[in-house]
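Here the complex is missing a single protein chain, while all its other protein chains stay put.
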Amino acid sequence: MDLLAQYVMNGVMLGLMYALVALGFTLFFGVLNVIQFAHGDVLTAGAFAGLAGYAVAVHAGVEAALPQLLTVALAATLSMALLGAVLGRALVLPLKGAPALNVLLATLMGGTALRECIRLFYPGGSQPQRFPALLPSASWSLGRFTVRLDNLLMLATGVGLILGLSLVLQRTRLGLAIRAVAQDEETARTMGIDFRRVVLLTFAVGSALAAFAGVMNGLYYNEVNFGSGLLLGVIGFSAAVLGGLGNLSGALLGGFLFAGLQTLGAVAMPFASAYKDVFAFGMVILLLAWRPTGLIGERLGERV
Amino acid sequence: MNPRVVALPLRLTLLVLLLALPAGAKEVVKLAFIGPLTGGNSAIGLGGRNSADLAVKLRNADPAARYQYELVVLDDECKPDTGVQVATKAAADRSIIAGVTHYCSVVAMATVDTFHRLALPTVVWGAVLPDITYSHSYKEIHRVNGTMVNQNETAARLMLKQGYRRWVVIHDTTDYGKGHNKYFTQFVTAGGGQILGTFGVTADQQDFTAELTQAKALNPEVIFFGGLTPIGVRIRAQMDKLGVNAQFQGTSGIVSDDFIKGLGPLAEGVVAFREGAPAEKLPGGKFFLEKYAEQKYSNPPEAYGPFAFAAASLLMDTIEKVGPDRKKVLAALGEVKGKDSIVGAITFDDHGQNTVAAITAYVVQDGKWLVWEDSEYAAGKRRLKGR
Partner (left out) sequence: MSDAPAWLRSALAALTLAAPSGLLLYGFLSAELEGRVGLVLAAGALAVAGAWRTGWLGRLVRMAGERALVTAFTLLAGGLVAVFHDDPFVLLLMARAFIVLVACLGLHVQLADAGVPNFAGAAFFGVGGYTAAMLGRGALPHPLVLLAGGAVAAAAGSLLLLPLLRTRGHYAALITIAFGLLFRTFFEVNESLGGPQGLKLAGLEILGFRFNDDRRVLGVEVSGYAGYCLAAVAMVLLALVLVRRLERSWLGLALDAVRLDETAAACFGIEVARWKIAAFTLGNALIGVAGGLSAMMVGFIAPNNFSFQESLVLVSILLLGGLGNVAGLAVASLIVVWLPEKLQPIQEFRYLLFAALVVMVLVLRPTGLVPRALRRPFGSPAA
């Protein structure tokens, strides 16, 4: 029983990370009808930026964990917000109107370029880097199930972020503008909404979310690796697709669903937990075959 | 067709062709060095490279040397396919006379056929899987460092003496991890210990919750890990996260500074075993460490640096004797008996394997790998987990 609880806890943590990435994908798709495949690598870049922030903080003599943590989080989210906007400006907006495949390819390659830059130019980038443990490590044991404070904190913050995003989208003018553009770009422009500004801001917000997920990933595993963004990006994309692109609650559903599939795979095949990825991706393919536009369908219209 | 316009590109290419023809050859002899220079094991790979480079530099500074040596450095990334690619590249290049090859056992196993097919004599400097020299009868493959068999025998003996009786084994699914599993299990059970469970993990696995949760349920005293530094770091870190309170025991694969760097305080008290003595205790160790420090490399020689140095020196000595000819070097390597080197006397048996008698036990104390006998753990001032 407590074994199961441990698995569930792990699954929930992973699900949150995937959901954060999936939210980004869904936001970008909603606003611009594009798949920004560099998103996963933005996550990794965010984690590395956080790491760099930590190094700077330590160098500047900051000793306590909380300010270090804040520095890491700020460094990651702010730099990635900027990077996201730059990617949107340089890569995605110029390709507006090009066939969807072109944008996919451009962002895939952009992601590769980002990943390679980290590997080549960050000192020691090709090896896994130790991510500092900045959260309190208190834990309680209920039988053989260990509840850790840092996991709970990350969970709480992640949920808070998602709620915050939802609030922004539902209650603020920016959110209104984003939803308007997502619904009908031409009309939104006619109504005086600055399309480019909205797009760039959306990219900034989505990338900041990814950066937070990256820092979370680093704190959870105590490690960051230049290649982890690729898999996380594909998983985030799968999750967004499962829940239906353009649908925010769908992205959440997809994220937790994918984590659930992985956990199911790990429980069902304890002898080789690596099969869980095979299982999860196989299920994604099957689900797409069954429901080509995701479980909660994409609001898709096609001009013929 | 306007003949002038056609002739211009033609003339240009002829000019280029003339420039592209190779210049006259000097008496430079090339040696290949292959190791993991990027990725999770890069610290050891770079240490090996620097050591081989040191050997070449020292030889080139020697006025009595007949040839000028050049080290061609290739990165196998600790991946078998990349290893085969660079091995093919090195072996297919006729100007490379011999190679100092491989730390990762998986890669060394994969390239054995390549070196035989393209007839490049090689000396392994860091891979410990016995099969690399014993699973075939190719004359091209030699090895200066020891194999994992003796390492595990000593490991079992020492840990049993400490009073441990219950183990869980986690190993990577390559032949390297499986080899460690096989030999360690054999020696531990023979000595009265018990293996409660065995788990195979992939070499780039990130998440070990499944394995460690089950291991925790088995309540072991020691977790034996057969694999390399990157996963070693992850497993030890996640053991802490999941509250698995067992002693962590590893093999030569984790005896690297990156292991300690990756874990910080969590590395304290981790035990590992390795064939060969630490650099300071080798016959030529002090000389090696002095010369190494003079060159101011940005990475330390790590555990296998001295072996890479010895391998490179052996090859250069052989080339000095018989000349830069692959066949002659191959024949000469087959006759190596009691040859002096910084790691002791080298004798290749009929499979090209050198016998290395010493097995060293290490423990991490205060952020450094210390020889067990010199540590406070052996003296009783500190205790391993569960003792």
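Going by the order they are written in, the chains are A and B; count residues from 1 in each one.
The rule we apply is simple: contacts are C-beta pairs under 8 Å (C-beta built on N, C-alpha and C of every residue); 3 or more make two chains touch, one makes a residue touch a chain.
Predicted model, so just to flag it, every value in this text is computed and none were measured.
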Among B:93, B:320 or B:340, exactly one should touch the missing chain; which is it? B:93
I'm checking contacts with the chain that's been left out. Which of A:102, A:170 or A:249 qualifies? A:102
Which listed residue (B:110, B:144 or B:170) would be found touching the missing chain in the intact complex? B:110
Can you say which of B:175, B:207 or B:240 touches the chain missing from this structure? B:175
Consider the whole complex, including the chain that is not shown, and state which of A:83, A:165 or A:230 touches that chain. A:230
Those residues of subunit B that touch the unshown chain are 1, 5-6, 8-10, 12-17, 19-22, 79-82, 84-85, 88-89, 92-94, 106, 109-110, 113-114, 117-118, 172-175, 202-203
Extract the touching residues of subunit A with respect to the undisplayed chain. 35, 90-91, 94-95, 98, 100-102, 104-106, 108-110, 112-113, 116-117, 120, 230-231, 234, 237-238, 241, 245, 272, 274-275, 277-278, 281-282, 284-286, 288-289, 292-293, 302, 304
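Keep in mind that, in the parts below, only the chains that are shown with their structure count from here on.
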Where on subunit B does subunit A make contact in their complex? 38-40, 42-43, 199-202, 205-211, 213-214, 216-217, 230, 233-234, 237-238, 241-243, 258, 261-264
In their shared complex, at which residues does subunit A touch subunit B? 3, 6-7, 10, 119, 126-128, 130, 139, 141, 144, 146, 148, 221-223, 225, 228, 266-267, 270-274, 276
